[in-house]
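Shown below is the structure under consideration.
Here the complex is missing one protein chain, while the rest keep their positions.
Should a chain be cited, it is by its letter among A, B and C, assigned in written order, with residues numbered from 1 in that chain.
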Amino acid sequence: MRMTEATGIFFYNPINGIQDPIDYGELSAYIKKYPAVKNMFYYDDFPWNEENILAKIRSCGLERLIIAGSKPGIVKTLFAKVMAIEGKDPDKVILASFNEYGIRRKTDINRAKSVLACAIEGVPFEMAAMPDDLPVNPATLIIGAGIAGIQAAIEIANSNNLVYLVEKSGTIGGKMATFDKTFPTLDCAACILTPKMVEVNQHTHIKLMTCCEILEVAGDPGNFNVRILKRTRRVNVATCIGCGTCTEKCPAQAPSEFDAGTTMRKAIYIPFPQAVPNKYMIDAESCIYIKNGKCKACVKACPVPDCINLDEQDQEVTLQVGNIIVAAGYKVFDAKRMPQYGYGVFPNVLTSLEFERLLNASGPTGGNITFRSQDKKGNWIFSPDSEKPESLAIIHCIGSRDKNYNKFCSRVCCMYSLKFAHLILDKLPEARVYEYFIDMRSFGKGYEEFYERIKEEGVSIIRGKTAKVEEKNGKLQIRGEDILLSKIIENSVDMVILSVGLEPSEDTENLCRILKIPQSEGGWMEEANYNTDPTGTIKGGIMIAGTCQGPKDIPDTVAQGSAAAARVIRNILNGKVSKDIDTIPLEKIENRIHELSSIK
Amino acid sequence: MNFRPTIVAFLCNWCAYTGADLAGTSRMRYAPNIRIIRVMCSGRIDPTFILTAFQQGADGVLICGCHPGDCHYQTGNYKCLRRFKLISKYIAQMGIEPERLKLEWISASEGKQFAELVNEMTKAILNVGPSKIKSTLEVKHLKS
Amino acid sequence: MSVRVQPELRNQLIQFGIGDWNACYHCGTCTAICPLSEEGFLFPRKKIRLMQMGLKDQLESSVEPWLCYYCGDCSKTCPRDANPGELMMSLRRYLTSKYDWTGLSKKFYTSEVWELAFILLFAALVVIAFLVILPSMGYHFTKELTADGGVKVNSFAPIHIVEIFDWTMAGVVATLLISNILRMYYQIIWKKSKTKVSLWVHIREFWLLIFNFAVQPKFSKCDDKRYWLSHWLLMSGYTIMFIVIVVYLPWFQTEKIYPVWHPQRLLGYYATIGLLFGLGVAIIGRLVRKDVKFQFSHVSDWLFVIMLTLTATTGILIHVFRINGMPVATFISYIAHMAVLVPMILIEVPFSKWSHLAYRPFAVYFAQLKKYAVPK
Partner (left out) sequence: MEEPRIGVYICWCGNNIAKMVDVEAVAAEVGNLPNVVLAKTYKYMCSDPGQDLIIKDIRGHHLNRVIVAACSPRIHELTFRNAVEKAGINPYLFEMANIREQDSWVHTDRSEATKKAIDLVNAAIHRVRFHEPLQKRSVTVDPATLVIGGGISGMVAALEIANAGKQVYLVEKTDRLGGHVARFDLTFPHLSSAKQMIHPIIQRVENHPNIDVFKQSVIRDVSGYIGNFKALVQNGQPEPLELKFGNIIAATGLKSFDPSKIEEYGYGKFPDVVTSMEFEEILASGKVLTKHGKEPRNIAIIHCVGSRSKVYHEYCSRTCCMVALKFVNQIRAGLPECNIFEIYADMRAYGKGCEEFYAESTHRQIIFLMFDQQEKLPVIRQAEKTDDCNMLIEMDEKLSGESIEVPVDMVVLMVNMEAHDDVKDVVHAIGVSLCGNQFFIEKHPKLDPVATTTGGVYIVGTCQGPKDIPDSVAQARAAAARILATIAQGSVAVEVTTAFVNEEFCCGCQTCIRVCPYTAISFKEDKKSSEVNEVLCKGCGTCGSACPSGAITSKHFTDRQILSEIEGIMSMSYKEI
């Protein structure tokens, strides 16, 4: 039975915020074919207030109201109120939310039409828009081997299906491997991550591919052809025994990526002692032989014949996979963009990632908190011999919650800052620790309790963000307003830690282009549905997990890693995968709407 | 020489042992005199274990299980309680001070309580002094 | 005793400026970045808070808005769209209207029609005075030139009458300003205050008033020193002009043509250059709108700079025409000069933007008094 109740459609704020707006003329023309639609009204035509809407309902005899547009929920209550005044059912105010279904550009007109048609006929869009299925190749590609990628890989591999785990750097483990302790339980990150890394390495169903980048993804869901650039390590992973003789002999140095640039490593190196695979690699940027054609100290030192091949070239590999999970992770905000905090100018202004290494027992100072110092060659590094700071300040929200930089909240900084405060007092019980925050976001399980505990430990937690860091008499001078006490607080401290926010990783944009998935505000990868499908995308067979979807902490990342795997395993068990939602012809959705509405 | 008591503790795997681990992850501090033995359930704790511990020279024995009603194996902790009552009487007859044997319920979230319990018990044992059971047994052994 | 929040106050305040200060989420960056904010006188955040909550009494007894010189750093670093700098500006407008007991200030700030009408009214009165009243009293415009070849200004604008008018105008303005300053004093130091300030402190700290008026040391504390310089040039130029016109008018408005190096001409040149430089910076800034300070221009801001510029340029024109013996041009520019100057002085000084010349140094003085306040 088709919907016959007199329906009015209200187009809410159709232009606002959209650069390439939907053609509302075309939409209006389209929906005329639905007899229930009595009239259409536009936000720009008249101010939407009670009296006006009431007048429209009365003059057109409307029974149902559909509010269509980019974020129609914002006016819903007004319409519900009017319906209630009129003595009609406020539940008959229906939202046709365009952004909920990923409709943003002119080209999404067909989806907009179908969403509207669904709203008019009272059929859920999810049930009307069912893409066709395609057969699925049981192999899965996972892009990024941080904790999210690792978790997803293990889940899928445990269902006896092949996983290609592709990682850009030389080791798996991602950012989590560089952390010292994890909040709020303070168990060491290495202790909980390394077994998983080992499991990945040993799993018969996981093919680990490090130093690899995605070049192109072609084909259809269920049968993707993926071109991958395999950057050369110049060390044979199969024969390298990880003895480290080469590193000893190598004369070239570069800042260590793993230590966030706080130490120097050699040109031939292993990212960190527990790296997986535990094999050496050569950094072409700093290798003297690659630059000048002379050296080969490592080759001479290597006990395994032909293990190191300095002339090895990058290769291209092609994979056939049925599903793809993107777990490309994040990068931290570049603190140099906020010069007022003096990062890069004052050596003892650190980012959180640097401090994380400083705290780490396997980090540059063996877990001692010391000043940054210059080595013989003048590089600023952390060394265990330096002196220890007596006072430290931690400043929250660097680069986050700020319209001038990133508008979003990075979700983890409050908690890792509290963790820092605790660990500082653990290592330097006499130290004075200040935390400058705006809102303390300790929302997770056990987080609030952790916050309470830190407060009792004697950390000065000050509500109010500082504005700048200056140097005065060899100390770092910070000025801030203690909002709760209405006081200006001027502290001179030895070390300042900037709790830098998270940003989409460098590859996010490129990957989104390659995979044709849209980006949300802030540059994160966009999920299929904010609420019901946070790990899906609008592309069939492509899932996202972890921080590439938005900032999140480890438990939520792990949950998302598994959740993305669930969809993959389901697809494999079913032997089929859905096509992209865009591939459904409008007529098909219309027919389906008709079918569903006749059932009722 | 200073008296350094040794306390043997039997902790059930699901509540008390986890609680003791929590005391660790929360970095609670407690006296170092306790030696923990993990059993799956406090119901597994055989009176022989307790007696052996005393015989071997333990100055105290601590038993911890899940709170009543929380046993992972439904009722193991109740059985433990019954045996505890019995053995308490028995050790009293043997001349072992009642402070030396203790049964407490510790849940997986009670790290703090566990730390406090250990400190209290250590203090109590320091007050009663070293256990004489082992030396008594040794003397008897020599005599025989 | 707890105070009642008054959300309606926002609707009043919003008329005095542009901004949505509810966007502020109280991170404290603005207070921290402000070099002028100090213990006991925290702004801008604290003032935003009072505004958001509509705590009228607390706002009206604030001295802080006058301690802000609007360098714009707070608005630049504000992570939201709260624009704290503009809030302080708006608060100054609001407070000016509150100090003013006539109620005209509020009218001028919140209604362009009222302000323009009054300006035109005063301008018209000036024109009538020159075209009707003075001629009827026997002072006629003449094309005759003086021996030096200068225009006979005193023929149509007799110095003794102009001087009487000058004094009257200064008297009216001063009465208004002084009464407003007393009201300001009452609001800041006296009203509902739990503290008091001894007379000795009043006397001891009085030098601050003069010092601040003359040097504006507070402004120089702002990180960007350029604005202090341009403002100081403007201020000093204007002050010299004011003193010369009010006190030494006969010496200034003369029919003699002094040599170029004569103090009368040098002072005049300095004052005009200072004025024009300062005005130039403000006008260009407000047009380009690159600096936060100049991004939001209230009608009162524009009127003030335009009128001051017109006064300065007509003043220059009078001088040029007079010494070059161009009687008609001198006559017209003299009337124009007065037609701008009179409304400007009568409206801007007691009721509008220009009143800050008095409120600012007094605010510094009052703030200093507050530091030495003791419980009652």
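Note that a contact is a pair of C-beta atoms (placed from the backbone, for glycine too) under 8 Å apart; a residue touches a chain by one contact, two chains touch by 3 or more.
This structure is a prediction, so every number in the text was calculated from the model and none was measured.
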Using the touch definition given at the top, which of the shown chains does the missing chain touch?
A, B, C
Options A:K56, A:R265, A:R357 or A:R567, residue touching the unrepresented chain
A:R567
Over the whole complex, note the residues of chain A touching the chain we left out.
49, 71-78, 80-85, 90-91, 94-95, 97, 99-100, 124, 126-127, 155-156, 158-161, 182, 185, 187-188, 190-192, 194-198, 201-202, 242, 273-274, 276, 278, 360-362, 366-367, 400-401, 403, 407-409, 411, 439-449, 452, 483-484, 486, 520-522, 524, 527, 530-535, 549-551, 554-556, 558-567, 569-570, 572-574
For chain B, enumerate the residues touching the unshown chain of the complex.
4, 6, 8, 13-15, 17-18, 20-21, 23-25, 27-30, 32, 35-41, 43-49, 52-53, 56-58, 69-70, 72-76, 79, 83, 107-110, 115
In the complete complex, which positions of chain C touch the hidden chain?
1-5, 7, 10, 20, 22-26, 46, 49-50, 52-55, 58, 80-81
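Convention: only the chains that are shown with their structure count from here on.
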Please indicate the chain closest to the centre of the assembly, with centres calculated from CA atoms only.
A
Taking each chain's centre as the mean of its CA atoms, how far is chain A from chain B in angstrom?
49
Just give me the whole-number Å value for how far the CA centre of chain A lies from that of chain C.
53
Indicate the whole-number Å distance between the mean C-alpha point of chain B and the mean C-alpha point of chain C.
83
Residues touching two or more other chains, restricted to chain B: which are they?
none
Quick one: which residues in chain C touch 2 or more of the other chains?
none
Touch list for chain A against partner chain C, complex
340, 397, 401-404, 438-439, 463-468, 479-481, 483, 486-488
With touch defined as at the start, can you tell me which chain A residues reach chain B in the complex?
185-187, 426
Seen from chain C, its contact residues with chain A in the complex are 25-33, 37-39, 42, 45-46, 77, 79-81
